[in-house]
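Remarks on the structure that follows.
Showing just some of the chains, left in place.
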């Protein structure tokens, strides 16, 4: 076997074991941390984020002028999103992890409003919990509050159109949205830290394989959690869901067809 | 770290706490950015040392900082190892593990140090800011820095209710645990937590309606604005300290360009 | 002067639940009114009609002679201060000061007038040193007082309080009762409060409306209403404990006390006059 290949495999194993030992809270660790990205990449993602945030702010403003009570609703829902991201969900591996709320937010508020809420949640995590960071806010927002929700939303809408059952649409939207967040993060890291041999793609694949270990089980847990949340909502918060549907157009889960409790 | 703990720490009384929140927030945010701009590991290390020194003035145990640093440090040293053995051409030493030879490079060492110190400096600076400044002051400073009102309003409202929602979530989970909710499969536990999340969300949506009513009953209309958070101007001393800090940061950046 | 007049009002929620049935009541300036009823009697619904948070399905509500409708809303809402049951619903600002400023700013109060009003309100409730604090750091009793201040600052003519003593401990309750009575006495502000806590009613109300299943069952002076013992028990309430004791005493001695003592003070007074002692 080629020596450098052996070396790489060795490093990869160190990485994975390292990640497992050091971070039981894998979801937090998977935000790109403060100071990790060089200045130009940090700035690049910040600039890339801005138009989406402006879009989100505009769309929320427009809706809020029509329905002033929605501002309070969004504020409370945002507080919930932050609390959710600090909740522990049991995962297959026996350890606990934290949901991202990407799928839930996208289905509830639509991808544009979710961008703004997601960004605020990331600011809170950075300042209050030292997860993620302010310099990496652009990159993290791009993966968690822009790409993730867009993917979730598209999957949810697409599957519903195809006539998939409600619970499956929600489950896949949440689980795949969660995974896509980390695929994006892998690309961001790969771009910023290309491998010495093999360049950007080799590095991307390296990061993705690390995430695969921790994120696939987490994505499944997040999918289940999101389905449960919608079950509860569809029974007890019909009125609020209707109000919220202003953000996403029609087609909110209204029937009681989720996974049986 | 628990939010309530942080909230209490941020309300303590030390010189750094008393320093005007506006100047402090802007300066610390700039310092965090500067830490990613610097290209020489020793400059970043210097910045980190200064940050550690200012952490000491907060009268907190090192444990408080350590809790925040340990996850970033874990990743940082892995990155360090990876850079050390893959980056550069000037070999420093070789580690032999059976057939596997790992060569450490000088460039890799420097790059590794740079990255580790950057992460440590940036996280430390961010922690000091959050340890010494109530969240609401940081948010209101961002408002002064032209971050859209909507974002700040939403964020302030979120922060206001995060404590209550956390409490509700904890209570519900405790109720499950006291009925042996941890004595079952992970799948059922994941569902249980999902239900807690669902009810907390339901309750928060209901509360939002009650809050809206409370606002209406105090004359809320489409032109409603809140009162300014900052009611007194920044004192001269606080300005001076801020300027001093800004000057030092500038010196660091200039040094970085010259070296 | 008639401050609030509710005439033949019914209210039905969109789910078909009829919360109020043909309710009429009149409230005059300076009074202290209790709306007493068990949970689910319609107390909160009634209160939301006063300032237009809900619109009566039928019947009319007028405040200072103005019908409660959109055009009079600013006038009505600045005259009626609502204190909600859960203070956390009411305190949504980041600091106590901002909270109290909120209603004033909606009334376009600015500058030094704003500062003065805020300081005055904080002083009335005895929370001068709390201006910069966040509501989430306060105790239950403190939150209630900030909620009161946030409404008082708008100089309302009426304070409408929903279950003001809920979740407070004995000391919190007695402090609040003293505060509310001084607000009524010294500032001349009318008090209307909803409660199911019969023991506080004699301490805080001149007049009582008894509400059950959306209907006003009785209305009158506190002593008068509590003399209808059977009605009170029928609607799942009870007499204040002191009154209950006096009633038992009276029954055992098969004598008739015309006015049952409702508070410990009254009982003591009766005894001093020997009216109650004679009974034994």
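A, B and C are the chain letters, set down in written order, and residue numbers restart from 1 in every chain.
Quick note on the criterion: a contact is a pair of C-beta atoms (placed from the backbone, for glycine too) under 8 Å apart; a residue touches a chain by one contact, two chains touch by 3 or more.
Computed from a predicted model, the values in this text were never measured in an experiment.
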Protein chain multiplicities, whole structure file: A x1, B x1, C x2
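Assume only the chains that are shown with their structure count from here on.
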Topology of the chain contact graph, where touching chains are joined (line, ring, star, complete, other): line
Centre-to-centre distance between chain C and chain A (centres being mean Cα positions), rounded to whole Å: 47
Chain B-chain C separation of Cα centroids, rounded to whole Å: 45
Distance from chain B to chain A - Cα centre to Cα centre, in angstrom: 19
Contacts with two or more other chains, residues of chain A listed in rising order: 72
Multi-partner residues of chain C (each touching 2 or more other chains): 92
Parts of chain B lying in touch with chain A, wherever the complex brings them together: 1, 3, 6, 29, 32-33, 35-37, 68-72, 74-75, 78-79, 81-82, 85-87, 97, 99-102, 115, 118-123, 126-127, 129-130, 135, 138, 148, 150-151, 153-155, 157-162, 165-166, 169, 186-187, 189-191, 193-202, 204-209, 211-212, 215, 220, 222
Chain B partner contacts - residues on chain C that touch it in the complex: 48, 51, 53, 74, 77-78, 80-82, 84, 86, 88-90, 92-95, 97-98, 101-103, 105-107, 114, 134-137, 150-151, 154
Chain B - residues contacting chain C, complex: 7, 11, 134, 136, 140, 156-157, 159-161, 163-164, 207, 210-211, 213-221, 224-227, 229, 231
